[in-house]
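Have a look at the structure below before the remarks.
A single protein chain has been removed from this complex, and every other one stays in its place.
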Amino acid sequence: MDRKIYMDHAATTYVKPEVLDEMLPYFTDKFGNPSSIYFYGREAKEAIEMAREKVAVAIGAEPSGIYFTSGGTESDNWAIKGAAFAGKKKGNHIITSAIEHHAVLHTCQYLEKLGFEVTYLPVDQYGLINPDDVRRAITDKTVLISIMTANNEIGTIEPISEIGKIAREQGVYFHTDAVQAIGSMDIDVKSLNVDMLSLSGHKFYGPKGIGALYIKKGVKIDQFMHGGAQERNRRASTENVPGIIGLGKAIELATATIPQRREHLTRLRDRLIKGIMDKIPFVRLNGHPTERLPGNVNLSFEFIEGESMLLSLDLKGVAASSGSACTSGSLDPSHVLLAIGLPHEVAHGSLRLTLGDDNTEEDVDYVIEILPDIVERLRQMSPLFAE
Amino acid sequence: MDRKIYMDHAATTYVKPEVLDEMLPYFTDKFGNPSSIYFYGREAKEAIEMAREKVAVAIGAEPSGIYFTSGGTESDNWAIKGAAFAGKKKGNHIITSAIEHHAVLHTCQYLEKLGFEVTYLPVDQYGLINPDDVRRAITDKTVLISIMTANNEIGTIEPISEIGKIAREQGVYFHTDAVQAIGSMDIDVKSLNVDMLSLSGHKFYGPKGIGALYIKKGVKIDQFMHGGAQERNRRASTENVPGIIGLGKAIELATATIPQRREHLTRLRDRLIKGIMDKIPFVRLNGHPTERLPGNVNLSFEFIEGESMLLSLDLKGVAASSGSACTSGSLDPSHVLLAIGLPHEVAHGSLRLTLGDDNTEEDVDYVIEILPDIVERLRQMSPLFAE
Amino acid sequence: MYSQKVMDHFTNPRNVGEIPDADGVGEVGNPRCGDIMKIFIKVDGDIITDVKFQTFGCAAAIATSSMATELIKGKTLDEALAITNKTVADALDGLPAIKMHCSVLAEDGLRAAIEDYKRKMGLITEDEMAKPHEHIHDCADDEAANG
Partner (left out) sequence: MYSQKVMDHFTNPRNVGEIPDADGVGEVGNPRCGDIMKIFIKVDGDIITDVKFQTFGCAAAIATSSMATELIKGKTLDEALAITNKTVADALDGLPAIKMHCSVLAEDGLRAAIEDYKRKMGLITEDEMAKPHEHIHDCADDEAANG
């Protein structure tokens, strides 16, 4: 396996050299605690404020609305639990969708155990949420709407501008998980009427273990991480300074090149989809044909199972992912694929290829070349295909 | 300011070069998501399991009891909120001490708002908790005892072995915040009867933004970070792989050299305390004279305020910290100093110097040399001294 | 994650296919769960002379199917029935914990094929047929541990 082709950028990305370079001094020479008033502290403090500014600019927010967290999961947990607990006097109802990331769904399920009520809105065959469904679900007990900007599995981009408008009209807080969207599409929290937004560094060539939650000024949410006075008393714990610096640099780079990235990835994406579907029968595209993230390809191959596809691809040097239950060690195939109406056995045969900045046409053509044999071999073994 | 002397190791440490070296490949070449089954994922997975093993060895635990978190604060929040919510059927009472870190105290205060009851045990003039007080505070509603291993401000080492015994006898979970203790003293969760233990990488020459919670097998606590199936379904979020690798390496290095470190730091510490107290009048040592962390010096200088001392030291190249309210931007001086009985105005005049591996006798002597003038100058300005 | 033996049996599975005139056929699993296994055997006297399989499932399911067929080929029916999922997993140098249930599939498939043969031969009645394992990979439950 000499050739290595990484096509799982939605799972995680490597850290770009420019990003790592900016981080490095903060591990060693500039290691101070930003809360300290002496020299080492001040230089760290200034650096994290510059990073905050960069994150703010990237999403059209004020720097004072940006809070650093340990990643997308913490941002989601904080936004949802924080708004739920802070809003308890008003009500106990939360609206979300059936295709959110587990960081949202499992948080909501936990809140249900604690007595909250959650509406999980359905999606159509493409994974789109209907804004009218959101409007109809709102009651006078609704304290939060949490709908993702774009889905991590099937890449569908949700109508969050419309949903934001409805939330604003009805006076309900609106949180969006933009973890997959940053760097792939323009986001402006003000024009989108977003009250809270989650993002995570390692999805756009920044480091793992760092993320941010945008909280609009005036939004009332409980703290999630209690302790010291860091992050203006709202998120305790000694700041992950190198991580924050890396996040700032990475989001700056990622948002500066959105048009080019979109153009590049969309071209590769469509070539990959077409190439595979032309060559292999019994394949369907999951997600929306056009309202989808530029780098996302998600296909179901009937009669076979995803993990064995992944492993076969891995043996040929290609890294991808699947919504099969067998891959994740969980018991059901992807809740997203089931939500768009796939039968279990078809959901098991899903393959997600997510493209990144370094992927080339040759990479795409290589996958188009090797995949038919892999699928054919597995189908030959399958009792479902034989039947 | 050419000379730079860092004496605030309790606030944070730099990352040792050996630690950073081990981390670096995981930002770039070995950047895979450990949950993925392909090559990149497997190599990351193996690396974090080796790091888990190292953390386990350092505290005498099984690797399966180690869960990686974003730092000491998250570990404390998780242990306390997790045990409180999971124990709700049994009771709603928590025992802790008045001198815990804010990550514990503010978490407990938050739980009080949610209906839990918390006993904050007092300490004696040295900051010691009386195990008998713990025993007496236990009721049939007590679900958790959380007492720190060693205090971050005054360095006092608590009798956690006795407290662990009491907790075990009474069948109450025992959590200890060992964030300051790792690397300075031997810790064995089994012989100490500890059910949960918090630690944080950046306190022992590892990176910021990474920590761990030890959870003894069978202990029932709710999840804190809900989402993906990472960390055996107990702590969601894409693993901070470089951070975890760094934590593993740092704790391995730190615990391998405890006797030498203790010897080195204790010698410097006692020299520093003696040097200052011999030269400056109206000074008192805070914390226990012998049951204290080897690197901790905490002194109160009457008639003057801490921030102005810190800034004066900073101008001479020395980085330290203070329990003065003016330093932290909070409204009261250190709760720890008040808990050991210092009057407010004396607490304001506190200075904490925490020593580290690279500090030398020359460093100590330099501080002893410059501090008298600083204190004298500030006292000359002070209306309290004049009176 | 997987041992070399698993990878070997996954990439070069032995005995893949159908036996059109099989003496016994066993089919276990459930496509909803992502795993189905079908085993075909030819029996001569009480010796299993030939065996083939078809599997829809993960690499572990494919490898254990392959290994199980290897283990029973040429064995007596009783010897074959003595083979457990553990035997198969051990023969593959082990399986990851979360994949042990896939080996249960292979064991169940074997038994089902042998029983099918016995039933066809009138050696046992329907009632005497062994129940397959409770399917560990139970699709109906949600991930409880992750709540």
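Going by the order they are written in, the chains are A, B and C; count residues from 1 in each one.
Quick note on the criterion: a residue touches a chain if its C-beta (ideal position, glycine included) is under 8 Å from a C-beta of that chain, and two chains touch if they have at least 3 such contacts.
Nothing here was measured: the structure is a model prediction, and the numbers come from that model.
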item	value
Candidates B:R52, B:H102 or B:R234 - the one touching the absent chain	B:H102
Sites on subunit B contacted by the missing partner chain, in the whole complex	102, 106, 109-110, 113, 303-308, 311-312, 315, 324-327, 329-333, 343-345, 348, 380-384, 386
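One rule holds for everything that comes next: only the chains that are shown with their structure count from here on.
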item	value
Inter-chain centre distance, subunit A versus subunit C - centres from mean C-alpha coordinates, in Å	39
Computed distance of Cα centres, subunit C from subunit B, in Å	54
Of all residues in subunit B, the ones touching two or more other chains	37, 223, 226, 229, 236
Junction residues of subunit C, two or more chains touched	143, 146-147
